[in-house]
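Only a single protein chain was left out; the remaining protein chains are all shown in position.
And now, subunit A:
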Amino acid sequence: MILNWFKIFIYHLKQNKLFSFLNVLGLSIGIASVIFAILYWNNENAYDQWNPEKENVYVVLNKIGTTGDTWATSSIPFGETCKATIPEIDKVCFLYNWYDESVIKFQDQKILDKKITLTDENFFDFFPFEIIKGAKKNILKEKNSAAISEEQAQLIFKNDDPIGKSISYNNKDYTVKAVYRVTKPSSIEPNYIFSGIKRDGDKDQWGNFNYALMVKTKRGTDASEVLKKMQNVNYVNRTVKDAKAAGQTVEQYLKENGEIKVILNQLKTSRLHGTKSSGGQNLPEGQGNLKLLYIMGGLSVLILVLSMVNYINLATASAIKRAKEVGVRKIVGATKKQIIMQFIFETALITLVAIAFALAIVELSLPYYNTFLRKTLTMNGGEFYLQLILIFGLVLIFAGIFPAVYISNFETLKVLKGNFSRSKSGIWIRNSMLIFQFGIAAFFIIGALIVNSQVNYMMNKDLGFNGDQVLSITYNTKNRLTKTQDYFTAKQEIKKIPGVVDVTTFAGTFGGNEGSSSGFNHNGIFVQPKNIEMDYGFLDMMKIKILEGRDLSPQFASDTVNGMLINETLVKTLNLKNPINTMITSGWSIDNGDNLKFKIVGVVKDFNLTDLQNKVSPMVFINLKTLKWNNFSRVLVKVSPNNLSETLKGLKSYWEKNVNPDYPFDYEFVNKQFAKTYEEQVKQKNLFFILNLVVIIIAVFGLFALASFSMERRLKEIAIRKTLGAETDILLKELSKQYIIFCLMGFAVGIVPAYILLEKWLEDFAFRINISVVPFSISLISLLALTLIIVLAKAYQVTKIDILKYLKYE
């Protein structure tokens, strides 16, 4: 029986080579898109799942009451007090929630590594990586201990035993205690782990939120109970004490300042579903992009549905050609079930071929996809193959069963009498599916247009600063404490390099989220503005405008003592009518003295420092020399556009000789730096564009095939009309009319979800376009044009038939 089915299947495959090929191709594109989504999904959901402690480990976040920001960091006394007073907590671990980038030295080797984690003695209890060599326990307990990953051990020590060797990091010597193997994917995948994160000066500083904190609870502990107790630690040690210090009752204090709310993210779900900190990075490997994951998943399923609809449409339309066969089979004794089985069998074969095609497509384009996601996904794992089988099953059910049942229901008598080919059966289903396809196509076109215009908007938006010809160069001095002094010396030298126009710096990065902020109270309003410590000339070089007052200037000696600029947003937040000369008590103090007072000398026009997803934060601007925090990490150099490569060469040799020979010369144009903040959206735009192409190709092919089938069924009608004197243009109109109506109906179906979903996508941007009618009109016009071209071309071909042939037929 199977052989018999197979013969017929092969026969039809050969007969309709083009349609069969396109049909398989459409289906395989749909399946490939789902495979892409699955690979991404599997990877994101695999984070930390290897970790046996994933259910007991919680990442601690703090929602700061006064600003509403969520920080991924905590203070040392908070963590220590929690450990000491809450019996359910087994251990706590402090670490940096970012990787340090530094030079590791061993004898005369120097290696710049970008994945260094500084932590405390408990790290391996939280992330129990496999230990390959060295101590299995208490690895980081002793001061200045280090553990290194397998690859790095190989890199530095070759075949020697690394255990007990001394390596140097940040001018400090550490002893290698263990070599570990990172289990991926993990929220932390460090190359080097060093102990000794807790700075002595921070031990009693409840306000220094410098450290990421993880707590491990004892087995079977109720997390909400622990959370309550941790919240209480904050209340007792901070809120009550601070209220007392401010001379207020606790209620009054809470009302004015709010309180710090503790949030616990279980490691098991932290990556994708955990609360995100305002910086976006809770642990060094960052957070999963749940939104992108949903977008990918949703779009890929949509494409698969589209291709299945196509398949169903074609299968039912071409079924008419198979009607006689089905009739004969029924007469010689086939039951309905057997007919259904036969056609499901055919779908199964096609699906298998399509899956093979899809795997080839994925294999070939995986590198591009990996670049897009910045991942290294591969196709393997038992789970993946199970999912493939599941896809196979689903396609078989949704695309296979319907046409099979439809075909098996052909009435034997009608079929064999030969008047079946013009029957209208199943036509409404095909038409509604066509409308559905038009809907999906409209959705994709509108989506691509809107994403495109948002990205264009971001690329062309006036950012409030101008970074043309400004280089941002990493500045690592040998001694951090003399950084500012060193900078001023270096500045004079750098200015002498030919091609350099100007040199300045500030504590922050364009397009970056780092930088400090400090809160203060003014007239009962609490604010937490970003601290911009800058060199003179910074605003000028970046073409940032001053709205009122003046820039800080070396002409006023007081400017390095109590002169301050604030930005428009801060003026608004503080409700200042006449900001100039207003005195402000800052959140800063020197050596436990009183909080410093500042005079506002100017108002800076708002500019976008971080990205366009967030609003402009309130900012204060003070001179580099005022607090001497040495907090800046980059130097801005404006260069002349001529002879750029010479200038770069000069800068490079200066840097390598004079700044810090351990670090390579690492520069970037400020404009490019900022462009990175919308890199993600540019990629989404490109993704949408590619998907759009795919969708339109599938839809166009579906429309063409369906129009061909239904017009060919009307050949006799056309022949009769022609005999009666119908002219070509009337026939064309007659034949195309319904498709235009379907196109319009499909468009109507597509616009509502398109509007809602894209409005949701745009919600993420503080600086965004409004959805106008333009993308909708363009989409409608292009959809109509496409439909007309296809349908008219086919209709024209049909009207040119030989009348005699079709009138004589039958």
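Operating definition for what follows: a contact is a pair of C-beta atoms (placed from the backbone, for glycine too) under 8 Å apart; a residue touches a chain by one contact, two chains touch by 3 or more; residues count from 1.
Everything that follows uses one rule, which is that contacts and distances are computed from a predicted model.
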**Item:** Candidate names "DnaJ domain-containing protein", "Nitrogen fixation protein NifU", "Phosphonate ABC transporter ATP-binding protein" or "YciI family protein"; UniProt protein name, chain not shown
**Value:** "Phosphonate ABC transporter ATP-binding protein"
**Residue touching the undisplayed chain, where the options are A:Gln49, A:Gln252, A:Thr335 or A:Asn643** = A:Thr335
**Complete:** Checked against the full complex, the residue among A:Lys324, A:Lys491, A:Arg550 or A:Arg714 that touches the missing chain is A:Lys324
**Item:** On subunit A, residues whose C-beta touches the chain left out of the figure
**Value:** 1, 4, 7-8, 11-12, 15, 324-325, 327-336, 338, 412-413, 416, 418
